[in-house]
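Selected chains from the complex are presented in situ; the others are not included.
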């Protein structure tokens, strides 16, 4: 699609040291098929990978690309019948087979590229920290960060420029807050929480009591609690509770521009993809997946392991284990059949008219349209 | 759902002084049923409330919980037949009856917990205020705030850290801008306007004139006007007008991650819930409610008191007083019937095929599928 030939090629990370295919395979407990001495420098998508790049296939949909890829090595599932893949004799594939190729490739990415590195510990003289705030050891606190009264910042936290921490907020160790993220007062973060830029944690819940034509603000006296290993995407908003806490369970990952309403209780290890919206006081179990732009009405219960397709509108409680889709959300298999028939609606209407016309002919009655 | 037993319990607000049930009832002009001397320290949700907590029921859907709640007192509607509620003799309910229990409870919340308190008036030496800007009395202006040339800030305004006010913007008294909120040039705020973190008021409208394959930016020479008592949620965006003003009427409350396009005219006391999107030049009357994720196309008129269900897609003018839902938006009652039938579509298709087959049998004709 678009050409960027005239644009300087990006090089987000410095050139990595080379690893042999054998090294990489051993790292993930895999099995090499092909040339195990080949040197690999970079992870790359299958389509654009070259001879020094490693790539992966975890979805059978993309297996066909194995015939044409120029990648130096590809991580694949342990059960792949690699002899069924056509390759010219002059460019045999080198594969690493492993039970979970997506996770295996992730491990190799961490080995070659590493997770992001952060500046060395430092408290900038250009930040503003309240005298009563407690700052742990080995933190990096950038310019133009503010930390309010009575805050506690755990060891090794990284607070990038423009992060604003209001009074009474606390975070445990190893949290990373990217530029311009905001924590309102009394927010609580567990260990290793990551907040991307512009995310707002703990703003007032949307609560108004309408009386004699005026919407009166209801005090939002609760807070937000993010448990260990939560990640919150850029420009996402998590409202503080009116009373008690809005809670995001351990290991849950939230995308960008998501809104979680006040008093929601999100379980452990959920995935809330970008632009999901949850109204107030709804709760999810563990391992729930809400795909992009899903909306959830207020005061609902969504059971463990529920998966909702993108743009679903959830308007009632959902039992554990169900896959759902559509608006209002229904069983996912039903949704697919419903949408298939929806495309046929004009035709269904035409056929119904034809049937009615035939019945009139048959019976000599007026048709009832 | 998720357990947070291992997480330190939040205490967002200091322990309140205790009030007797009688004090609280008198405060809202209510009537006590039960022990009016009981002491209450905190407002709390019905499910988790304990003996020193007050809670409320305003929706008959939750009346059943009155049999099991451990709350020390519950605010309920004046007409509730409390003798119909089963309670063991050992733990009788204490109730406060009032005509509008939701608003009554709100008044009690304000009494016990108060609305948020802000830092004492102070102009931080770490902010940057243009020489020509006028700052009212008793303002709090935090570190890393900028206020541009010719701005006017009214008395008692609170500008938290990282707030950016571009040249020529003005606000009247008692406004609160949370961390990292942005006002573009020439924005106008009335009295008591609240802007949550990350909201952007007055960025350029999305206006381009496409000519010979290039989208040319149209100057956005207007501004945004927020009338008295408007509240704008976190990371919400209100575009400035191309010409004249984008207007948000008095008392209107806007949720998070909402987008209001350039030249929209929003009436008084509207509720625009999180993630609503309004395209340019549309207008709403007074007391309009747009629930979460509703989309409104451009150049439309939505009458007074219209209420649109979540995720509705509004593509035409809507008369005053209507309740609507669905995409494209239709009468709400019709929408409910339509969606009910939508679930049946595969069955409708099957039955239509059956009818067609019978007609073929009856008449000996080919069916017309």
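Going by the order they are written in, the chains are A and B; count residues from 1 in each one.
The rule is short, and it goes like this: a contact is a pair of C-beta atoms (placed from the backbone, for glycine too) under 8 Å apart; a residue touches a chain by one contact, two chains touch by 3 or more.
Because the structure is a prediction, the values reported are computed rather than measured.
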* To do: Give the total number of copies in the whole complex, keeping in mind that only 2 of the identical chains are shown in place.
  => 3
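Please note the rule applied: only the chains that are shown with their structure count from here on.
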* Asked: Rounded to the nearest whole Å, what is the centre-to-centre distance of chain A and chain B, using the mean of the C-alpha atoms as each centre?
  -> 25
* To do: Spell out the part of chain A that touches chain B in their complex, as residue ranges.
  => 128, 144, 146, 162, 164, 166, 168, 180, 182, 184-186, 188, 190, 198, 200, 203-204, 206, 208-211, 213-223, 225, 227, 235-237, 239-240, 242-245, 247, 249-250, 257, 259, 261, 263, 265-268, 275, 277, 279, 283-286, 293, 295, 297, 301, 313, 315, 327-328, 330, 334, 337-338, 340-342, 344-345, 348, 351-352, 354-355, 358-359, 362
* To do: Spell out the residues on chain B that touch chain A in their complex, using ranges where they run on.
  => 1-2, 4, 7-8, 10-13, 42-45, 48, 100, 102-103, 105-106, 109-110, 113-116, 124, 126, 142-144, 160-162, 178-180, 194, 196-198, 231, 233-235, 251, 253, 255-257, 269, 271, 273-275, 287, 292-293, 310-311, 327, 339, 342-343, 345-346, 348-349, 352, 355-356, 359, 362-363, 365, 368-369
